[in-house]
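Complex shown without one protein chain; remaining protein chains in place.
As written, the chain order gives the labels A and B, with residue 1 at the start of each chain.
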Amino acid sequence: MVRTAGIELKTKGNADVNDITHQVKEVIRESDLQDGVVTIFTPSSTSGITTIEFESGAISDFQRLFDEIISPKRTYAHNARWGDGNGHSHIRASLLGASLNVPFKNKNLMLGTWQQIIFVDFDIRPRQRHIVLQMVGE
Amino acid sequence: MVRTAGIELKTKGNADVNDITHQVKEVIRESDLQDGVVTIFTPSSTSGITTIEFESGAISDFQRLFDEIISPKRTYAHNARWGDGNGHSHIRASLLGASLNVPFKNKNLMLGTWQQIIFVDFDIRPRQRHIVLQMVGE
Partner (left out) sequence: MVRTAGIELKTKGNADVNDITHQVKEVIRESDLQDGVVTIFTPSSTSGITTIEFESGAISDFQRLFDEIISPKRTYAHNARWGDGNGHSHIRASLLGASLNVPFKNKNLMLGTWQQIIFVDFDIRPRQRHIVLQMVGE
């Protein structure tokens, strides 16, 4: 069986890290599925999905990595062509990836104790985001 | 239900970025599934799959990132052992990842407006590539 749901999120941009674990759990709880896999997908080219231990230290270390390897302070061919200033946001999103798959069993997400699901908004301004949750299971 | 399909592609190598969105859409359209998830998987250790806004600026910014963090101009232990010159290709592929999952509903891929699915060939010569599309749905 396939079930589709979504999460709506207001984000702040500039590698804003949002813990969406609770919302994903809620969607699985409210579905009629017991076991399966949830695909968490961002239909956007300036944001990504991964997991992290959601605490302020790890989050700022994570943001520093992207500031270093894909700095906003450089020139980007995307910006030169389109003038929208978010060239680095696109490259960060492509590297991190748009989808994550998490198994669930007896309605429980099989995450680690210190592991949360995060949506990272790399765009350079606040956005209203829609994240797709596609569950396949039984 | 599980449905298997594939995409055949001639690539140029050296971080050649190929937009395969249209082919993935065609495969879903021609299948007997309405809703589900498609796993796009490259059975190769020198290529990867992700999404990007497919325009020449973002593509060249994306290629620059890999030239910088995994440069072809350095020594690689893989090359020293096997003499095949594509050590950097392997590391780039492992970092980017071999699979991407995209949900579809009513036969439509749930991509963002400016988001395309790309196959990136990191090998150092033209290749004939086969990409696996595994659909699970109903």
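Heads up, the rule we're going with is that a contact is a pair of C-beta atoms (placed from the backbone, for glycine too) under 8 Å apart; a residue touches a chain by one contact, two chains touch by 3 or more.
Since the structure is predicted, the reported quantities are computational estimates derived from the model, not experimental observations.
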Subject >> Those residues of subunit A which, in the complete complex, touch the missing chain >> reply: 35-37, 50-53, 55-58, 60-62, 65, 68-69, 95-97, 100-103, 105, 110-112, 114-115, 118, 136-138
Subject >> Where the missing chain touches subunit B, by residue >> reply: 1-2, 4, 37, 39, 41-45, 69-70, 76-82, 87-88, 90-91, 93-95, 97-99, 101, 132, 134, 136
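Going forward, only the chains that are shown with their structure count from here on.
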Subject >> Distance between chain centroids, defined by C-alpha means - subunit A, subunit B (Å) >> reply: 20
